[in-house]
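Every protein chain but one is kept in place in this view of the complex.
Here is chain A:
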Amino acid sequence: MPTALPSARRELFSGLLFSAPAFILLSLIHIVPLLTLIALSFTDYELGALDVRWLGLDNFARAFSDPVFQRALRNTLLYVAIVIPGSVLLGLLIALLVHARKRTRSIYEVIYFLPVTSTLVAMATVWQFLLHPRLGPVNGFLKSLGFPEIAFLSEPSLVIPTLAVIGLWQMVGFNMILFLAGLSTIPRDLYDAAEVDGAGGAVDRFLRITWPMLGPTTMFVTVTTCITAFKVFDTVAVLTHGRGGSEVLLYAIYLEGFHYFKMGYAAALTLVFLAFILVFSILQARRMDRKVHYA
């Protein structure tokens, strides 16, 4: 083929040209900042400071003995521990029920998906009002039943569970859609075959076919939820400003880095955050390798 050589050269030239902007931006937005972040985490650098000292691993040691950071970490884990089972199991339950509906299916889909598309910051102010001790309807309802009023967002033992319920409210529709996609890939004849085998009951069918067949989807939904839950920030920033013992990981990083400008310490905290995210992402990537498809 006479065109072989020019074509190879053409591919090489266009390939380099087309990927150059991506390479440049990757370096500027990801690679250089990541290297800077690692370097910063070993120093006591503060924005505007003139001299910088090398601290080695002191920032990390300090983080794990810092009561504020410890509380932020505990709160984040508690938040994740509530949101994951809640939104995965509820997402699955709703998907199973919605999947069996024919005429009303799309109405339910739209309703449950609504919080996913809405601006969380705006909806957080609505939740603040709903949960207001004196003005909100939730406490109004509780009081009408004779309960005392509950300060959901300022009572330290309630604040993280309350934020988790808001997180659950936002995520359940997303998980429902992923489970619906998973359900639609289960071949009908599996159920027919099970019926012949005598597995006629709904619970039986679920345990013998649906649950095992949904395994990869469930794993994926769990990991995705975990990453999203780990990044909880908006509701904390709007509803509590981290007060009343409601610090979470990202809010602690935000305060150290962008309020107190302790860049070195905040960089170390960011790397701890990244370590968590990477563990979950690796789990997720391993699932992707197995060619699980959800569409």
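Note that a contact is a pair of C-beta atoms (placed from the backbone, for glycine too) under 8 Å apart; a residue touches a chain by one contact, two chains touch by 3 or more; residues count from 1.
Please note the rule applied: contacts and distances are computed from a predicted model.
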Hidden subunit of the complex - UniProt protein name among "histidine kinase", "sn-glycerol-3-phosphate transport system permease protein UgpE", "GvpL/GvpF family gas vesicle protein" or "Oxidoreductase": "sn-glycerol-3-phosphate transport system permease protein UgpE"
Residue of A:57, A:93, A:193 or A:207 touching the missing chain in the full complex: A:93
Hidden-chain contact residue, picked from the options A:85, A:187 or A:201: A:201
Residue in contact with the excluded chain [from A:23, A:54, A:211 or A:260]: A:23
Sites on chain A contacted by the missing partner chain, in the whole complex: 7-8, 10-19, 21-23, 25-26, 29-34, 36-37, 40, 47, 90, 93-94, 97-98, 100-101, 104, 106, 108-123, 125-130, 132, 134-137, 139-141, 144, 169, 172-174, 177-178, 181, 198-204, 220-221, 224, 231, 233-234, 237-238, 250, 253-254, 257-258, 263, 266-267, 270, 273-274, 277-278, 281-282, 285, 288, 293-295
